[in-house]
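Okay, so here's the structure we're looking at.
A protein chain is absent from this complex, but the other protein chains hold their places.
And then chain A:
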Amino acid sequence: MSALELRRLSHRFRDLPVLGGVDLQVAPGEVHALIGFNGAGKSTLMRAALGMLRPDDGTVRLFGVPVADADADVWSRVGHFIDTPFAYPELTVRENLWAAARLHGVPSSRVGPTVDHVVAALELAPWARRRAGTLSLGNRQRVGLASALAHRPRLLVLDEPTNALDPSGVALLRELLLGVARDGGAVLVSSHHLDEVARIADRVSVIHAGAIVGELDPHGVDLERAFFRMVHAADQAARDVAEPHSKEAVT
């Protein structure tokens, strides 16, 4: 059973189509990367996957359960970092992680060791007692990632998680995501850095203009060239559909 399964997902923002018939699955033990330009639909897809918006059409299932029916047990197995870190500026790093763990279902008796573990995992100890509002952007990003990971989710959905991270943070995150997958967790991660996803992803889906236009082999050579070829082919196909007569005239 897939940890996350999207079927024929479509959505429009008023007149603007943002997702069109998206099918996507993330299996346990797999890092599935989603790459595409800004505005390609990555964030919208992830929001729909997490029940943050209701798509116009299609279905989302988390561990086999329709997202609308997901209960506390299902959500306690999901971690995410979308848009903004879970980092209330008036709370310390530890307090933020404590709050995130509690809200994600960690019992109060276990929340202390849980926070200790994730503080160590994200190397946040030097800032643990500082208020989040005083942290650098990169360290706030680490707090957001720690919040997503604290309750040891079986499905992790991360939107551009390396934003604002320094190289050591990127390397640390890479190891953490590989560790989650090794332990049987499923990871869906979006990025527009091809070299970054090539190092960790088992599957790489290319999203363009709201549609999955193909998959790249993460171990293939010249990923960038393959990516642009795929995107340009999708653009050409869309133009052919929109203007079939002009193509006929040329031929």
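Keep in mind that, in the parts below, contacts are C-beta pairs under 8 Å (C-beta built on N, C-alpha and C of every residue); 3 or more make two chains touch, one makes a residue touch a chain; residues count from 1.
Throughout what follows, contacts and distances are computed from a predicted model.
Asker: Out of "Ech hydrogenase subunit D", "Diguanylate cyclase", "ABC transporter permease" or "GH3 auxin-responsive promoter family protein", what name does the UniProt record list for the absent chain?
Answerer: Matching the unshown chain against "Ech hydrogenase subunit D", "Diguanylate cyclase", "ABC transporter permease" or "GH3 auxin-responsive promoter family protein" yields "ABC transporter permease".
Asker: Which one, A:M1, A:L16 or A:A72, makes contact with the chain that was left out?
Answerer: Only one of A:M1, A:L16 or A:A72 touches the chain omitted from view, namely A:A72.
Asker: Given that one chain is not shown, which residue among A:L19, A:A100 or A:L135 touches it?
Answerer: Answering carefully, the residue with contact to the hidden chain is A:A100.
Asker: Taking the full complex into account, find the residue in A:V65, A:L91 or A:A164 that is in contact with the omitted chain.
Answerer: A:L91
Asker: Which candidate, A:D23, A:D57 or A:D83, sits in contact with the chain we can't see?
Answerer: Once the missing chain is taken into account, the touching residue is A:D83.
Asker: Contacts of chain A with the missing chain: which residues?
Answerer: 47, 50-54, 72-73, 75-76, 78, 80, 82-91, 95, 98-100, 102-105, 108, 144, 147, 151, 157
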